[in-house]
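Structure provided below as structure tokens; questions to follow.
Note that one protein chain is taken out, while the other chains of the complex remain in position.
Labels run A, B and C following the written order; every chain starts at residue 1.
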């Protein structure tokens, strides 16, 4: 005699818009590692790219337009990895279709557009938009968040962030420094402190001789929240050394640091040095965070909550856009620039 | 117009034998995190336990016997987490059924029984047995293995292992120290050095006053391989402090250490100390290794190779059993005990 | 037959003005640890204190006034550890007497007074004034200075300083934060970067609930040098945890950190934590630096150079005073305050 069998679980069918490097990574992730999901429908500006990626994701098909992805019957949830200028429109379409969406940053090209999404989601009556700030799912970020929530560190007073890249592409400017790099720490403010930056000031040290033409590198941003926590964000993107992200939270009961170097430690002949490797790009550092982010999103879609705990929301995306705008202004301003924020829909 | 869709991938249907703590963990893992697999059939000595666990795994059903699990049409692969005394018979049945199997350690209750499995698999003409030495899938173990394979450390000369537990259950004896604790480092020898221990000596320091009655704790085993690499294995299982596993490989071109303390580092008021947490049991340290082990096994089942790269095999299980037997003898021997190994089937 | 013996070396006879806590430390240091020096003459505002300290320093005598110390035939060099308001006058007297002097910080109560010392020393025609910025003799400071001089780190771009105390005395205000705490990092700027800060801005986070009345704690100062290096100085003096000083230099070819936690690392039962101790005050951290500072000064006196290599000079004391004044103004200013510096005498 055997027990009766319940129905086996169905995979969440994910439609993906945009399968360039980031999108293709997501297809590979969802096809190989994300439990309970599969890629069902794919679109890309370049049809051939979409076809090639689809060939690596059994059970997927290619359609011509983002609209078709969103509308498809065999799409339960949408992942947007298209260029940023299309995000607003595509997310709005997902909201209109009632489908949960995970959108890579940015939510929109400016804060006004981002607020449209916040308003639309609010009017739709339910949360369905997740934004791809993957660091929220990094183990170290989680450990620090846990400590803050447990009150182990007391009230947060200062947050020191350091963000380093081995190199950037030609044409990377101060504005890219805001929207591509600092944006992560801007979201970290929302994540750790649970309040947005209300002002931002740029501090420009002299630049490294290795800084690309037109880029001030390193750069320092100083943020402040309404309750008075100060955030220093040091960005340095032409180190030639590797990728590093470190964060120290100074709280009234203690300080905590995450992102310090770990891994295997060697002592070897060459150079008579001890130490370990610095990864060349963000992947070794954050691949587990991307995996966890997408897994948490799929779990939220499966259980009907649509947005995972600790995930960045449309509101977080709007806040990031608004703070980035102020940071961009601060690049040429004399002193702090205020962040202008709409009221959050109740 | 849309592209034609290939068939979506089918999940590997896993039958599991034994759903006590370890087996239930695997059910939870495969149901929540392992991509491309689901639990289809469950058996346990206690029917109610099987029913309760099945209720958490949609699509699974309960059967009465291990034999039914192995024989079931809707079982593509078998995971054995029953008590060790049943492993040999169950693995042999899987081999006979031509189904890939991942068996928790030990492979059998003694080396002779374990060799039966090696022989049976050999006669069956294909590798299909994986043994659950999960540390092989730990990121640190992988990093050290990579460095050895790349030749970065030269020839291995010494391997120092430390293994600490906060506490053990009442009744834990020196023999358990061999078969439950040292067995992991015994397999690490095979993994890192690619040759088994050929002799073992017990070194007994005075015991901690906290050591349970009848247990020598800490204990030190000294192993040696045929090529002359020496392995020290320090075991200490009543530290009251936490779970730690550290390994240093001393090679002719350099030394490398894995398993050092990592994670968030704090400086807090209490005690005026800096530092981080030591986990209380093995889970935080090795949960990712278990996940990776099972994921790699499922991938190997799916691609028809049945045994994942770097996984422990039936032969590794036999070697571990034989070395454990020698280690057990060495507990009361005066000096080194030789390991008796059968020839490996070609 | 024996070789003829040269005359044994004579100890440098040090006269000390002020033997409160800091001065008494110096007497103990010079009497017990400083090679080639002894305390010969002592004065203090409190005669009894001077007598008590003299009793611990064989061969020393007590006089009534600072002037007598400076003038004494049995005083080769003067150490000033009196309250800061007397420093200017006492250092000027040493210059006039042609005697080398090591003066605890500050050099004078304001930058104008400090410049008087610079001018007087210049007019006297030889360097003879050392200022007690002992960190310049810390092993870590030395290691970083060496790396900068060797060019290993390229051009300095950023300097991040953190300075933490377990607690401060009642009555400690923002102004004390400048003159007692930040002054050390202000001198570190001169030491590491070989150029002074030219502007300073105060950034005030919300204060810890443990901050004494009237003190903003933590505080952040932002300095900038003429060549554009930016210095962040985070001060936090009511941590209740311990004394910490950490410095990271970000250079165009690499970053280097000194002052990280070192010493014995333990894993103990209590709390299941690994880590080490944070000292409760500055002594364990900098006692060796004080010893090295005084030893280097004595060596310089003995060889006639009067001021040790890498020691802070009268000019450094003047710069520190001027930068502190700007920092004090910045406490209530809106934005950066310029540092006003006289020209350095040729």
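As a working rule, contacts are C-beta pairs under 8 Å (C-beta built on N, C-alpha and C of every residue); 3 or more make two chains touch, one makes a residue touch a chain.
Source: prediction; values computed, not measured.
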item: Touching residue (missing chain; options C:27, C:79, C:102 or C:144); value: C:144
item: Residue among B:125, B:170, B:309 or B:335 that touches the chain left out of view; value: B:335
item: Among B:52, B:112 or B:222, residue touching the chain not depicted; value: B:222
item: Interface residues of subunit A (partner: the chain not displayed); value: 166, 239-242, 244, 261, 265, 267-269, 271-280
item: Absent chain, residues of subunit C that touch it; value: 1-9, 11, 32-36, 38, 40, 51, 54, 58-64, 68, 140, 143-144, 147, 152-153, 253-258, 260, 262-269, 295, 299
item: Hidden partner interface residues of subunit B, rising order; value: 154-155, 157-158, 160, 203-210, 218, 220, 222, 224, 227-230, 232, 234, 236, 239, 241, 250, 252, 254-255, 334-335
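FYI, only the chains that are shown with their structure count from here on.
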item: Chain centre separation in whole Å, for subunit C relative to subunit B (CA means); value: 57
item: Subunit A and subunit B: spacing of chain centres that average the CA atoms, whole Å; value: 36
item: Rounded Å distance, subunit A centre to subunit C centre (Cα mean); value: 45
item: Of all residues in subunit A, the ones touching two or more other chains; value: 254-255
